[in-house]
Structures are given as structure tokens and as C-alpha cells.
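A single protein chain has been removed from this complex, and every other one stays in its place.
A and B are the chain letters, set down in written order, and residue numbers restart from 1 in every chain.
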Amino acid sequence: MAEIWNGLVEAFRLIFTFDPEVMSIAGLSLEIALSSVVIGSIIALPLASLIHFNNFRGKHILVSVIQTFYSIPTVTVGLLVFVLFSHSGPLGGLDLLFTPTVMVIGQVILVMPILLGMTISALSGVDRNIIDTARSMGANSWQTMLVVLKEARFAVIAAVVLAFGRAISEVGLAMMVGGNIRGFTRVLTTAISLETSKGDWELSMALGIILIFIALVINIIMNRIQQRR
Amino acid sequence: MAFIELKNLGQKRDGRHILSGVNLSVERGESVALIGPTGAGKTTLLRLLDMLDKPATGKILIDGVNVTSSEKERLATRRRMAFVLQKPVVFNLSVYENVAYGLKWRGLDRHQIREKVNHILETVELTKYSKRNARTLSGGEMQRVAIARAIATSPEVLLLDEPSANLDPVSSAKIEDLISKIIRENAITVIMATHDMAQGQRLAHKICVLVNGEIVQTGNAQQIFELPKNREVAEFVGMENILDGVVATNKSGLAVIKVGGKEIETVTKFGAGKEVSLCIRPEDVTVALARLSSSARNRLAGTISWVAFNGPLCRLEIDCGFPLIALVTKRSAVEMKLKRGVKVYGIIKVVSIHVIERQD
Partner (left out) sequence: MKKILGILLVVVLVVGLLPLVAGCSSDTVDPLAAKVRLKVGTTTSLYDTGLWSYLEPKFEEMYDCEVDILSLGSGAAFEYAKKGDIDVLTIHSKADELKFIADGYGIERVPFAFNYFLIVGPESDPAGIKDMSPADALKKLMETGAGTFVSRGDNSGTHSKEKAIWAEAGYDYATQVVGAGDWYVEAGGGMGATLTMANEKNAYTLTDMGTYVSYKSKLNLVPIVNSGSILLNVYSVIVVNPDTIKTLKHADLAQKMVEFLTSPEIQELIGKYGVDAYGIQLFTPCAGNEPTQ
């Protein structure tokens, strides 16, 4: 019990003295997760709209497959990315393994099903009359798509928040393709894993608290955005 | 050359024809009402007119140009029109933004948009709700937003689908006033769908009756009301008595028609032996207790089978070998002590009877 208490005290000391190592790890975590979600959204939102607005053979199967991949294990994505980017793999020449870049690539793949699937269901939730109304008001297909996305914005934001949560909290992928290199690819989750295995509870707890705090702040921001309407 | 011309327009859904062989000309500035029962194809026709759907057959010409050819052409044409859908849907945005959208899409600058939107909101009396989320408005207010949104873009053609359906009588009257004001002030071409005959009569120059996906009759209100072309139109415009009979004799237009053992005189071009239906409005049937000597030629004796009071009016059915519905004022019904079992005469003027060919 004393150990946990001491751990907490030390954790808060590390946080409030802006311990450079803790801050850099937290910063990198945020940076990687946010980059992944932003890049993922830039790809997923138009792609989801494309899938939603077009009828084609196998659409239902595609959507089911996407939804199945919501819970794809992070280590499976890690394995895939590792095999692709290892020097003996097809993309080895890019020299990206064990870099933050490849972690972002992996996380984009990881969050893509959530972003795609939840955006598609968000769009399906929009009244079909909205599309007709927009078109009748003279919107071209691109403008129509934006209107529908905007109508579905709360559900889309929820998808983005969920994707961010998955990105910042995953450990398997970050460990496998990032390599947990100190000062370069070490993020909150991999650091917690390492420090706990070393028995260094104080640092682990400090990092864990920061992780929860980040999640809290992001959720508050998103809620405020939603409440503006 | 008419402004809008529909040529042999048809539409299918799930392999079934829901609209076929529609030919229609609309002049610039004319307002046309499409009337017909629910499911007749009114909405389908409006959607084709607004280029929202592609027709299965036929084409649409505007100023003689076929506008259904390419998507680019269709979008350009759509931008000359506005369509108020039956169920008012507003975007989950402020009233102002709702009205501004169409203008933004047409590339107007912020200043022009503000000026225009504020003017329109004044027209539809929604200025005070400008900043409010449109989803929080009442049905009538939403419909006004929808109309404001439509006219904001100064369309050449305004398409309205049941503009006052699902609204309470007060909101409905308000919307109707607004539409007639728009028609008056803008010399705009209007094509509206309605199942309310009277509304069509109030708002339109020309009425098209649509039944089962076909235009069965086009004309002004009086023509449609008094001279329905067939049984369906007759039913729709309120001809409650449609009596099947056969022409017995026809002497230079004045004919005797046998209906359920009785003879009814009327004016028709159909010759002896022709199977016809007689259309008679209930208000054109006069009820009398005695065999009055009036100028009316048809006096049908019978017994009242039921009486129903409805506000200041009274509807009743006379069994005179066939059921004949009559509409009298409540006052005369009381004076004459009309009730079930009373023997009366139904009196019908020759000119009140409209004869149509019998359909199978």
C-alpha cells in the first residue's frame, strides 16, 4: 500500500515539475496518435462517403468486413506493418522500421476500420431527404457529400474520438514496429510496459495518469465542439 | 414553343411503371397544379422535373433544349429551379445557414448572401429566428424555412410537393398565402402537387389530374370540376353520384338514359345502346316532399335510407332503385323533417348531369 502511495506522490511530482523525459514521452504519444487520426480521417471520411453514396456489388459484404476489423488486434497490424517495412520486406527500402513514421502508418491502418465503419453508419443515419434537399438546392455531388457529412458531424466526431482513444492507448503495435527506443519511439504505453517490467512503478504511474488525463482533455474538447450546436 | 415541355415521360420502380406517357406543356409564369390521389405519381413527376431522378422513358425540354442528356446539364438545370419537398427537412444548422446554403453553392459572395437571406427571411417572417437551429422550429415554420430556402436562389421554376400537407389549418393557410404572394410578386413558373382539389383551384391556372401514373385530364379548374373525363377524375373532384346506365334514345342530343329501372333525361352526344356513367354532384340534387312542377325534368321518387348532419349541411341518401346522394342545408332538412324512411323526390336538372363513357 505504501508503495502505491509513494508511486502516486512521485507520479504527481514528475508531472508537475514537467520532467523532461515524461513530457517528451507524452508529447510523442500525442503527436503520433493525433497524426494517425488526422491522416486517417483525411483518408477515411471521403472514402466512407464514397462507399456510402455509391451502390455497388458487394457493398454489404465490404461494410461487414470493415466492421469486423473494428477489433483487429494491434499486434496483428504490428505484424503486418513489421513484415512490410522490415528490410527483407517489400517496403524495406524506405528505411522506416523503428521510426515514429512507421508507427503512424501502423496506427492509421489500425484506426481506419473504426473511422470508415462508424462514418458509414453515421452517414446512413442521415435522413435521405437531406440528400434530395441538398441536390434540389443545386448542390453538386461534392457539395452534397459535405452537407451530409455535416449533418452527421456529431456521430463522425464520435468516430474520430474513438479512433484517437484506440490510437493513443494501444501498445502492441507501438512496441513491435516502434521498438520502444528511448527518446525516439518510446510512447506512453510502451514506456509503461517497460517501466512496470523493470519494477519502476512511479514512472509507470505518472505516465498512466498522463495517459488518462490526455484522454480526458480530448473528450472534453470534443464534447464542447458538439455542444456548440 | 412552351417554356417546359414533357414528352412521353415515364418512370419505373422495381420493374413496375409508376409514371407513363406524360406529355405536358407549361408556359413561363404559369402555375400548374398536379392533383390526384396518393400514389398517383405526383412526387415521381416532380422529382423528374427537378432532375433528381433519371426518367425511364421520354425527355424534358426547357426552352426547346433537352436537359436530361448529361449530368452537367442536369445540375445546371436544377440550379434554375427550386423544389420544396413534401416532408420539410431542414439542415441541422441555423435558419440563416439553411437559407444561405443554396446561394453559397452558386458561388455568391458573403455580402450578397447576407443581403439576400435577410430579405427572404423578412418575406417569410422568420427574421427573429435567424440564428436559431432550424430543427427546433414547428412544422409550419420549418416549411417556411424550406420555402425561403427555395426562393432565395431566385429560381425560374418553383416545384412544390404538397406544400401544406401535415400542417394544421392555420399554418396551412399561412403557407398558402405565402405561396400565392410569391406567385403574384415574382412571375415565377410554379408546378405543385396537391391532393387538395380546392388548394389547386386557389393557387393554379391549370390543373392536371394524375391517376395511376398517367395524366388523365388537363384543364382549368372549372373544366375539371364540371366535366371530368372519366370515373376516376369524377370521383376525385367530388362527383359522389356516379350512376351506370345505358342510353335508351337520343334525339339530337337530348337523351333518355336507363338507370336501375328508371329513366333519366340529359344532354349527351352518345347514341342509343351506349353504356355510360352519369356524374352528379350531391349539391345538384334537390330534395322535395311533393312532385313539384319545376323546370327540372328529372324527378326520382324514393325513400331516404340515411341522414347525416355535418355542420351547416346535411347529407342524405335516397334509395330510388339506386342510391342517390343529396346535399341540403341543415335548415331545410329540419323544416322538411327529413329522416330515414321518409318518401321524397330527388330532383336533378338536365345540365347538372355530366355523362361519361363507361369504363371496364
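FYI, contacts are C-beta pairs under 8 Å (C-beta built on N, C-alpha and C of every residue); 3 or more make two chains touch, one makes a residue touch a chain.
Here the structure is a predicted model, which means the values were calculated and not measured.
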{"item": "Interface partners of the hidden chain - shown chains only, full complex considered", "value": "A"}
{"item": "Residue of A:97, A:159, A:173 or A:192 in touch with the missing chain, whole complex considered", "value": "A:97"}
{"item": "Candidate in contact with the missing chain, chosen from A:8, A:34 or A:215", "value": "A:34"}
{"item": "Those residues of subunit A which, in the complete complex, touch the missing chain", "value": "20, 23-28, 30-31, 34-35, 38, 86-89, 92-93, 95, 97-101, 146, 149-150, 153, 179-185, 194, 196-199, 225"}
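Simple rule for what comes next: only the chains that are shown with their structure count from here on.
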{"item": "For subunit A paired with subunit B, centre-to-centre distance based on mean C-alpha positions, whole Å", "value": "56"}
{"item": "Touching residues (chain side subunit B, partner subunit A) in the complex", "value": "47, 50, 52, 75, 78-79, 81-83, 85, 87, 89, 91-93, 101-102, 105-106, 133, 146, 149-150, 153, 159"}
{"item": "Of subunit A, residues touching subunit B in the complex", "value": "127, 129-130, 132-140, 143, 147, 150-151, 229"}
